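Only one protein chain is missing; all other protein chains are in place.
Up next is chain A:
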Amino acid sequence: MDISVSLPGLKLKNPIMPASGCFGFGKEFAQFYDLSELGAVILKAATGEKRYGNEAPRVAETSSGMLNAIGLQNPGVEKIVKEEIPFLKTYDTPLIANVSGSTMEEYEQVAATICKEVDALELNISCPNVKEGGVQFGTDPRLAEEVTARVRAVSTVPVYVKLSPNVTDIVALAKAAAAGGADGLSMINTLTGMRIDPATRRPIISNQTGGLSGPAVKPVAIRMIHQVYQAVNLPIIGMGGIETTDDIIEYLLAGASAVAVGSANFKNPLICKELIEQLPEALERYGFSSIEEVIGGAHHETTASGLFRA
């Protein structure tokens, strides 16, 4: 079965890609399999300058998931362009750069620099683990629209806005991104959470709060994608707790056109490759004959509008 999907700026061999921050810049996973097998790669977040991030401990296990507060550690956009992207370009797979920042100007600067080297941008207005910027742009619809519009204006490639689930009304944010000119949406980022160690009486993570990911958040993501798909006419890259082909089908049915696999890469570094291999058979098992048929399939639509989004 043909499982290729076309999205703005992205010709995907298959709808599966590793999520930002869960795959570094690919090198570590290249020792396990050929990255050309991936639908795309979403790079670790880039900021204007080098960032160390938060103090350790930066992760804590939870029931069916984990909390992380890395804090956007990265070498800065210039070094990513010079030292990380050339390696990824040796593979036959589209690249999506995750663009982050603390100010509008920083977002513009990072986007303008990195867009020349990649096929699309994922605009990160939803990182819960940095003190300035990040999530404030993702929780205020006015700011979300403005930053989207400003990044869209400087970018030469399509922009996918990554939404935060830490809001009351996800549809309002999705509409704001659409109004700002987003070419697509990426959802969801992590949910803020906390764990406290009974022995020390203190939060386990040094940043105190962290972003919850893993299967625990999947129902939240599915619900949000289902809502946004009905309200906004943009393709969606869905993510949150994907570990199996059934999970992927669930995301596509909710309305995602492609999916990203996040923290499952930590449990099993081969997970993306395995899911890509298993997907055609899983689709057949549920009686699907194409990917387009699955996208948005949970919505009772009179036309096959999923076709037009992909």
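Everything that follows uses one rule, which is that a contact is a pair of C-beta atoms (placed from the backbone, for glycine too) under 8 Å apart; a residue touches a chain by one contact, two chains touch by 3 or more; residues count from 1.
Heads up, the rule we're going with is that contacts and distances are computed from a predicted model.
Set against the options "PqqA peptide cyclase", "Dihydroorotate dehydrogenase B (NAD(+)), electron transfer subunit", "Iron complex transport system ATP-binding protein" or "NADH-quinone oxidoreductase subunit J", the UniProt name belonging to the omitted chain is "Dihydroorotate dehydrogenase B (NAD(+)), electron transfer subunit".
The chain not shown here is touched by just one of A:14, A:68, A:93 or A:189, and that residue is A:68.
Although one chain is not displayed, chain A still touches it through residues 21-24, 27-29, 31-32, 44, 50, 52-53, 56-62, 64-66, 68, 70, 73, 214, 263, 265-270.
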